[in-house]
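Note sheet for the following structure.
Removed from the display is one protein chain of the complex; every other protein chain stays in position.
Each chain gets a letter, A and B, in the order it is written, and its residues are counted from 1.
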Amino acid sequence: MFHIYCPYCEELREEEEFHPKGQAHIARPEEPDACSDEEWGDYLFFRDNPRGIHHEMWLHAVGCRKFFNITRNTVSYEILETYKMGEQPTVGAEHLAREEKTSSVQAAEGGQQTVGASDAALASVKGAQA
Amino acid sequence: MSQTASQSNRLTQGGQADRTQTLTFTFNGRSYTGHPGDTLASALLANGVDLVNRSFKYSRPRGIVAAGAEEPNAVVQLGATEATQVPNVRATQQALYDGLVACSTNGWPDAQRDIMRWVGKLGSPFMPPGFYYKTFMAPASMWMTYEKYIRKTAGLGHSPTQPDPDIYDHMHRHCDLLVVGAGPAGLSAALAAARAGARVILADEQETMGGSLLDTRETLDDQPAAQWLKTTLAALAKHDNVTLLPRTTAHGYHDHHFVTLHERRTEHLGDSAPSQAGHRQSRSRLHRVRAGQVILATGAHERPLVYANNDVPGNLLAGAVSTYIRRYGVVPGQKLVLSTSNDHAYRAALDWQEAGREVAAIVDARTAPEGDLVAQAKAAGIRVITGSAVIEAKGAQRVSAARVAAIDVDAFTVTEKVETLECDTIASSGGYSPVIHLASHTGARPVWSDDIIGFVPTTVAGVTATGGAHGVYPLGEVLADGVEAGVNAATALGFDATVNDADLPRVASRHEGPACALFQVPHEKTTLRAPKQFVDLQNDVTAGAIEVATLEGFESIEHVKRYTAMGFGTDQGKLGNINGMAVAARCLGQSIPETGTTVFRPNYTPVTFGAVVGRHCRELFDPKRYTPMQAWHVAQGAEFEDVGQWKRPWYYPRKRTDGGIESMAEAVARECRAVREGVGILDASTLGKIDIQGPDAREFLGRIYTNKWQKLAPGRVRYGLMCGDDGMVMDDGTTSCLAENHFLMTTTTGNAAPVLEWLELWHQTEWPELEVYFNSVTDHWATMTVTGPEARNLLTELTDIDLDREAFKFMDWREGHVAGVPARMFRISFTGELAFEINVQAHYAMHVWEALFARGEAFDLTPYGTETMHVLRAEKGFIIVGQDTDGSVTPEDLGMYWAIGYDKPFPWVGKRALTRSDTRREGRKHLVGLKPKDASVVLEEGAPIVFDPKHAIPMPMAGHVTSSYYSPTLESGFALAVVKGGHQRMGESVYLPMADGRVHEAEIVGTQFVDPKGERQHV
């Protein structure tokens, strides 16, 4: 059960009031008719599924009925920020790399899975930088 | 029968049991007595009941081991009547009440005479680890048969077969700080935070708050601990920002400090919740808590030592022995041997001796124990055998002796000759494991600490473990740790809090020597040959089984756990997990941290389904949405159909002339004929209605609908089709132009909310520049459809609207009055007949409805329900989105080319997808009509369609039936269906092979069965 800060209501509200709407910042192509089938298919059907930082669109369905965006860590479920429609996120994948580095000593003792998590996060950052 | 005689193990004084009152209870059919303050377990021990269960797999006799939530054996079935049965109740957590009835869950036919006993006697050769996997896997089809008997012998308790007389409820709570556990750490933390002004909830799972203070030998400010406990609880109760929840288990820690608490409100009072001041109260309550910060003060569970036959009744945890003596005034035996790896457990022997019973010996694994408690024991004349351990218990139904030997812990060997000590009780302690379950629910992995020989939790931000829960055990340090946790949490929450040492009670410091890391005790024989050494008592997992698992190649602790069933079930590894890991580590030649740990998942202890469900059951299970005419429908005897949460009249059965009640088919036939020949009326209030205002309303409609809206004039209505951007039909309905910048959109009943959300999605995320607002007016307007050739004649006298066919054309709307009520009237038709849809404010719906019927008597005005509506619309080929479409159907598949604005300037939603290769391909399924060759056949909805019924199975599917009814007008069955390439196959035959072997033949026809030219609606 998430506790989500609605940027329009300006307070934390219970997850039951919200609907998740998938990956954020999927813009509809300006000229659909100029898109190839593949481009249009990408827009319609293909979404990222990252381990780590993810920007998601949510709707405050039982509340102000406004759509907004969330930056969320899909491993820890921590919500790092919420922002209004039309705004850009301030937290990206590099944020996670910093966090993981500082906690990696502790995480290493925790067992294989936690170590794996930090490796994946670092790898995804490397991918983003490349 | 004198009470003291029956409670042979009850001390004459000491403990909280109120000896002035006697409670009678029944266990396994026998009657016993106990006192208020007892748990079922303490009362059973007081009565000398050794055998409380048979074990899960080997059916071995088992007794009470622990005094709290970690109890693995005394899991009982509770309830005096069938309706009040509760399985899986821990006797150690169940308060005794007068008339309590309980029995063992395991053991068939009963715990004393168990026919599975031979299995336990013959033992492991017959039931190795993985026994169930290996034995019952083949043939797979037989598992269902095996399972029935396995379950019966395993005896997991049974759920009641009669309705529960009790109710359960939920409460949503919010707090700054949730403190879980009201022992010394939790109490200190809660008080410190409360004093700083924080809103605090303090929850504790036991009958009485206090935790270890309830049985400690230590003093606070030179007073018994009970005194400080009383003062502290009183201080907490005085704060109105503190909520105290005793008998409340925090059983699940979920995301973002959302914690679920299970409060047993009346389970200490009786079988069923008594009413309170004449009002019904819930038996238990689930608190759904959202906290700002959480402090876990859940304490530690003592680890038993793993030695041979350590499951025979009379083997207890050392701490449990102290608890029973000091808290309940019960000594669970006559003669004790204590086997320990640490100082703290010595108090069990001291308590035992002070209770006037004999201590045969303390057997300490350490070669030179040196703490204060050791000195006390020696001073009390208790024999202390060092460098040794109990390696085996003797006895069948009860311990009769302990075999003691010197051991080498590091070499894992017995080093000297064995001595046999007669006793009836063996208490053991292998140290303490912090209760890290809740911390582990957060996803944080525990880490091993050599200092405390146990796992300590890591925590996520905002969660703090304090006291025993993170390995701080000496009382003075626990209290200080709790205060610090409370102050830190309050500070983090923005309160002004400081640690004031003067607030801390004085605790005499006590020297404890270092403990040694002993888990499984060596035996003269190898682990595989020695008598069973149990690791997990509830799931019958032995050290030998774990060794076998590692020999069979299971190296990951997660796999060992699953292969052996260690830590399964309601136990969740409270006593056994660390010992099991230690055994696995030894076998694999690794350290415990290298072996890893398993995480725990909710629930910490079982929660009843009743509490999970709360009041969301029966009549309150789901909202029932009613139209304003509901009372009328009920009075007319309508049968109702669920459409989403709406209750819609399905059909209105009337009395037949022979006195019987019409069947559905009869009622529907009559209702259909009324509409086609006379006049009928439908309550259509459930249709979604969206008010659209703004200068860009028209532009918006053009982008969201597939068809054109530029030229729709005020006063006119148009059918609209809505697609997703994937080109698939998602909704339809009519939209009326109320004024140049003002439209009223209708949606299907089920899609009212999704369509509004859809409009908002596009407006808010793609086209915020368009000046338009959408508002739901579904509930504001009641809608009644008056339809049939006589509709105009009926309405003329009730309205001031000119109903002339030229003045008020098909697909027009007008405003005026109906029965004196302001109304909008829409000339739209879902039946193909002349039809007027009347919208009035819902307050006046019943007034207008009844006026229509008063006037309608002369016309035999017939109310019709959703079934008739479906038949009539299907006869006209009007689709129902979600029935004739399924998210894979385009407007072109439906043949609705007339509703597609190919040349609209804006690339409307769904347009681009209509030219994707997949939507352009040959052989897509098209909506067509089906006419069964045999007119009496009503095809099954969903029935698969094939072109060649003689094709070998599996036959290639050509489509399926989407809607099918009997038409009283056609006097024939008819259907709508989607068929591959159907639009090009008019007149061809298709076949519908049914499960019973029959094959129906049907002809592909157009979708309009009645009045294909659509003349009747224009009259």
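By our rule, contacts are C-beta pairs under 8 Å (C-beta built on N, C-alpha and C of every residue); 3 or more make two chains touch, one makes a residue touch a chain.
We take it that contacts and distances are computed from a predicted model.
Peer 1: Since a chain is absent, check the UniProt entry for it and pick the matching name: "Fe-S cluster assembly protein SufD", "Carbohydrate ABC transporter membrane protein 1 (CUT1 family)", "non-specific serine/threonine protein kinase" or "Sarcosine oxidase subunit gamma".
Peer 2: UniProt lists the chain that is not shown as "Sarcosine oxidase subunit gamma".
Peer 1: Pick out which of B:Ser31, B:Ser509 or B:Asn775 touches the chain that's been left out of the picture.
Peer 2: If we include the chain that is not displayed, B:Asn775 is the one touching it.
Peer 1: With the missing chain put back, one of B:Gln281, B:Ser449 or B:Gln883 would touch it. Which one?
Peer 2: The missing chain is touched by B:Gln281.
Peer 1: Out of B:Thr232, B:Thr527, B:Asn577 or B:Thr627, which touches the unshown chain?
Peer 2: For the chain that is not drawn, the touching residue is B:Thr627.
Peer 1: Can you tell me which of A:Glu17, A:Asp37 or A:Glu81 touches the chain that was removed from the display?
Peer 2: Per the contact definition at the top, the residue touching the missing chain is A:Glu17.
Peer 1: Out of B:His742, B:Lys931 or B:His983, which residue would touch the omitted chain in the full complex?
Peer 2: Residue touching the chain left out of view: B:His742.
Peer 1: Residues on chain B that touch the omitted chain in the whole complex?
Peer 2: Considering the whole complex, chain B reaches the absent chain at 169-174, 199, 276-282, 288, 290, 615-616, 619-620, 622-628, 630-631, 634, 646, 686, 691, 693-695, 714, 738-742, 771, 773, 775-782, 815, 819-824, 840-847.
Peer 1: Given the full complex, what residues of chain A touch the hidden partner chain?
Peer 2: 8-11, 13-14, 16-17, 62-66
FYI, only the chains that are shown with their structure count from here on.
Peer 1: Could you give the separation in Å between the centres of chain A and chain B, each centre being the mean of its C-alpha atoms?
Peer 2: So the centroids are 27 Å from each other.
Peer 1: Using the touch rule from the top, collect the residues of chain A that touch chain B in their complex.
Peer 2: 1-3, 14-15, 19, 21, 27-28, 31-33, 35, 37, 40-41, 43-45, 57, 59, 61, 65-67, 76-77, 79, 85-86, 106-107, 109-114
Peer 1: So in the complex, which bits of chain B are touching chain A?
Peer 2: Within the complex, chain B contacts chain A at residues 254-258, 290, 443-448, 458, 460, 593, 596-597, 725-726, 757, 760-761, 764-766, 768, 907, 911-913, 916-917.
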